[in-house]
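Here the complex is missing a single protein chain, while all its other protein chains stay put.
Our next item is chain A:
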Amino acid sequence: MVTLNFTFTPEAASKVHDILVCLAKFSDSVSIEARRDRLTFTALNSSKSAYASFALEGNKFFSQYECLPGNGGAEGRFTCSMYSKALLSVFKGRLDDARGKDTAIDHCDVSVQDRPDQTECRFVIKMVCKQGVTKTYKLTYESVEVMHALFDKNMANNKWSIQSALLKEYIEYFSPKTEQLDIYAEDSRVIFTSYTEKIMSGKEILKHPLHTAVAVNTSDFREFSAQEKMHIIISVKDFKAIVIHADTLKTNLKAYYSYPTRPLQFSYASDGMYCEFTLMTAGDHSEVPTPSATVMPTRASTRVQSAVSERSGSRNERLEMPPPTVPASRASTRRVRNPSLAKRAPSSRPADPDPESLFIPADEEDNRWDPVNYRNDEETLGWDASADDGIGIHPTFRDSGSLTRSESQDSAEALPPTQRISQIQGLW
């Protein structure tokens, strides 16, 4: 039995939306861990090569926070997992939009109904709107053990920090179809290269996505202290998800890593929110002396074909879930805060979940010259089959372990309409 009640301001609810959008890019299900002093949202991708965590401080992020775990004393916790799209449909974008004054929410109450004497266990979210409207969402959840990826910052002798806005600018140059991101430093320059390693021949070669290298000076970084001539390779999709979220907070993003094939961590913090991403890396460090005593087999970075399939074996071993306790070192780093960022105005700009739109948007003037896409023009049909609405009404569980991301996306698109068109024919 657990007591968990908390209240958000509209600004915080909007931030929760941004968090969920980001987590949804890693996994279908989001895990929630509540402790006495903080609430943590986490996600682990299906290949266990990327882990994302957002810790929200109880007395800072929330306007009211109360968590009394049933057992375990001070270290006790309540954990559960939920379908991320179900939560996303509750925390829609623009919750704090000033333009929608009449429909804007006043605050958001969340409680967990987990009493043995009640028939239903539900995660209850109440959106208390202006004009006396209250929307109540009762979501089912799965009770799971939440695990965290371990990352030893002491081992990470390479670190840098940079404004998220700059990284956002860089990722806009990348082709949306690329898979890998190579981070490489040389001669006071850092080169971010987005590319896809695929062997293609003949005409197929022309379908190869753009290979993009963005070279920037290390002086554009807030801080840069990392080994040169070392290729660190991560998934460009993960990187984009992180940068886009970090940019909603207009904060500085920090990177910590040791050497290729060891985990890399991105972290940033803002206003009682601590975001950490632990990613597995590939790459080549044969040119540099190994910074630790461990001898790692040299991987030929240029021959990484399918990042996930080839590396998944070793990744699983390394990122295999450690014991679900937060080490003392990790807990203490969370307290480090940048006071200058504390009073930043919340961003009202919703993160765009469409990965296609990451590229520089075409200027509107030019857009009108594009041929009209008649196929998507369903204006005469008048119903929206977007996954959000459908899932909002049928919240459901997904076992992320057995479903790949793409599979579940398909299933979401295949959701039937909630109402037959024939039933509402009278409207026309």
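We adopt the following convention: contacts are C-beta pairs under 8 Å (C-beta built on N, C-alpha and C of every residue); 3 or more make two chains touch, one makes a residue touch a chain; residues count from 1.
Operating definition for what follows: contacts and distances are computed from a predicted model.
For the chain that does not appear here, its UniProt entry gives the protein name "Checkpoint protein", which is one of "Mitochondrial distribution/morphology family 35/apoptosis", "Actin-related protein 10", "Ribonuclease P/MRP protein subunit POP5" or "Checkpoint protein". For the options A:E75, A:E120, A:E145 or A:E223, the residue in contact with the chain missing from this view is A:E223. By the touch criterion stated above, the residues of chain A touching the omitted chain are 163, 165-166, 169-170, 172-173, 175, 187-189, 191, 193, 203, 205-217, 219-220, 222-223, 252, 359-360, 362, 366, 368-372, 374-375, 377-378, 380-381, 416-417, 420-422, 425.
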